[in-house]
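Every protein chain except one is present and positioned as in the full complex.
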Amino acid sequence: MTLLSVQDLSVGFFIENEFALAVRDVSFSVKKGEILCLVGESGCGKTVTSLSILRLIPPNGRIVEGRILFKGKDLCKLSEEQMRDIRGKEISMIFQEPLTSLNPVFTIKDQIAEAIMVHENASKQEITDRCITLLKEVGISEPEKRLYDYPHQLSGGQRQRVMIAIALACNPSLIIADEPTTALDVTVQAQILTLFKELQEKYNISLLYITHDLSVVAQIADRVCVMYAGIIVEEGSVEHIFYSPAHPYTKGLLDSLPKRHFKNQKLKSIPGFVPDLLSRPKGCPFHPRCPLTEKLCTEAIPDFKELEDGHRIRCHILG
Amino acid sequence: MLPFIIRSVVQKTVTLFFISIISFSVIHLAPGEPSQINPMNPRFTPELIKRFRSQFHLDKPLYVQYLIFYKDLFSGKLCSWKDGRPVLKKIWERFLNSLPLFIVGTLLTWTLSFPVGIHSAIKRGGIFDKTATFFAYLFISIPGFFFAYVLIIFVVNTFHVPVIGMKTFGFSSDSIHIFMDRIWHMFIPSVLSATGGIAILSRYVRSQMLEVEAQDYIRTARAKGVPEDDVHYKHALRNALLPFITMFGLVIPGLIGGSVIIESIFSWPGIGRMAYEAILSRDYPVVITLNFISAVLVLIGTFISDLLYMIADPRIKL
Partner (left out) sequence: MKRGLWATLKKDKLGMLGLFIFVLFFIVAVLGLILTSGRHPIFNPSMIRLEEKLKPPLSHANTEVLLPDQIPPFGIYILGTDELGRDVFSRMLQGAWVSLTVGFVAVGISVAIGIVVGGIAGYFGHHYVKAYHIILSCLFLLAIFFFAKKEWLFLGITSFITISLLFFIKEKSFLKKGIISVDSIITGIIDVMLCFPSFFLILTIVAFIPGSLYSIMAVIGLTSWMGTARFVRAEFLSLREQDFVLAAKALGVSEFRIIFKHMIPNAIAPVLVSATLGIASAILTEAGLSFLGFGVPPPHATWGNILADGKQYLFDAPWLTFAPGIAILVVVLSFNLFGEALRDALNPRLRAR
């Protein structure tokens, strides 16, 4: 059952008197209880996409076209008040930097409790109990004590767990996580990823997980969308992407991972640079770096072509 | 907490000690002794000068003068060289005159700056912001004495309200009218000192609010579904106000710093003018005492600031 369906989303920004599209024509969907990973390098538009779902893009941004269907309703058409009912309650979001994402002058309890109080009427005791339960759920030891700590007193991993607890407070059906483990140590990262998988199994929560790290994708994704310079270039199940990658960019990403079993090998990289927002090439944005470029690639953005069941790419040549 | 307090007090006492030495020496090393005020005056016979000097201990070595001076200062016996009255008493009288101006000015400044600054920040770029910014720049840049005269011309020509002095000369009536008379006279000077303060403080409030509103945790609050008003007045404000809580401690030195210019223009017998007159007449005891008191207030003010900062910001370890 499809929970979230993003259709033909285009989002742009006013930068220095120009308007540039950060995200073009993006479509994907998340089923109930599914973990979808949005993968790409910095600047490809994955964060903007995720922020657009909850309409949290900065004031100089605009959703130019598209629909975001959540449980049948188009989120783009809702009023600000209606969106507020959804934020934190039906769809929650977790951000990348846990230290700056938590308000430094409020205790952990205040911040988790607020998430509850904004959407539900509960007594103080109920709220306190809920907070303790949530902290236990996300794996924080001595939750009764940690409740009254301030964010700066916790470690990075603990802070991110608190963010997850806040996200879970009202039992959302979808959690959007924007690179939640990028700022953490690898071991802590592994714990957080395990936590996400547990939550998915226990509560059947859907997760839209944004990352640039393919190893993370391999660990938790059910399905994957690969983004480059504002468009989705390939979409499929995690097996499709890792075992039969089709798009040259996906292949390039996988190739550039250092392999363990060959000594003295040169590290492969994709030649060229990711274009910045204001200087994206015409046509397929990957064509300057693509080994398969032809004339058509410089003129138009390719459409989606379905390769096999649930696996599609946007490429003029391979599609 | 306690080690901080002790350390702070010790440091500030040391600073105060150095200040006392410096202000004392600077005044005494400067050219022009009070006994030379009227050297051409035939009534100042050499004997009189000698008596004058010994009375004011000017014939003793400097460090002895220093000790005697500060002993007198603390015991309240220190007398002005201009009219022989005890310095502390003189200062106290003038202080009581300056106090209402100070209180009203400070009250106006601190109560009006915050709403203006916060509203400017929240509705950044809007009409309110643009207007407030315009006036802020105007009041920051206008020379105080010029603005005073503009106000005087305007108020006198329009309202025919008395403007100079603390009260209308020869006015006696029942207390409610005397009270209103005082208020009238206080009106322009207070407004004058407040406008500059509001202009500067509100800009600062605005920039602090803007900086806080750009932080990640504000985005988190919105992502939680927190209503917009709470985002601004609960999450953002609490962080933005932090530096101002500490600034409040620095208001204290203002007690002794009456504006010389405003008091001169309005003939207000306050501390600022007293300092000015004392400097002109080389009245060392008054000058040094005022200096000393001002230093004490600054040190107390910074101490309270630091203390408030430690209490208000949970990130500072107590």
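Which chain is which? They are A and B, in the order written, and residues in each are numbered from 1.
Criterion: a contact is a pair of C-beta atoms (placed from the backbone, for glycine too) under 8 Å apart; a residue touches a chain by one contact, two chains touch by 3 or more.
On a predicted model such as this, the values are computed, not experimentally measured, just so you know.
Per the touch definition above, the residue from B:I68, B:L99 or B:I152 contacting the chain not shown is B:I152. In the complete complex, the residue from B:L88, B:V116, B:A132 or B:V298 that touches the missing chain is B:V298. Between the chain not shown and the residues B:M1, B:I22 or B:I183, the one that touches is B:I22.
Residue positions on chain B in contact with the hidden chain: 14-15, 18-19, 22-23, 26-27, 30-32, 137-138, 140-147, 149-150, 152-153, 207, 210-211, 214, 253, 256-257, 260-261, 264-265, 275-276, 279-280, 287, 290-291, 294-295, 298-299, 302, in rising order.
We adopt the following convention: only the chains that are shown with their structure count from here on.
In terms of their C-alpha centroids, the spacing between chain A and chain B amounts to 54 Å. Of all the residues in chain A, the ones that touch chain B in their complex are 54, 56, 80, 84-89, 92-93, 95, 97, 100-106, 114-115, 118-119, 150, 152, 163, 166.
Across the complex, chain B meets chain A through its residues 215-217, 219-228, 235, 238-239, 242, 313-315.
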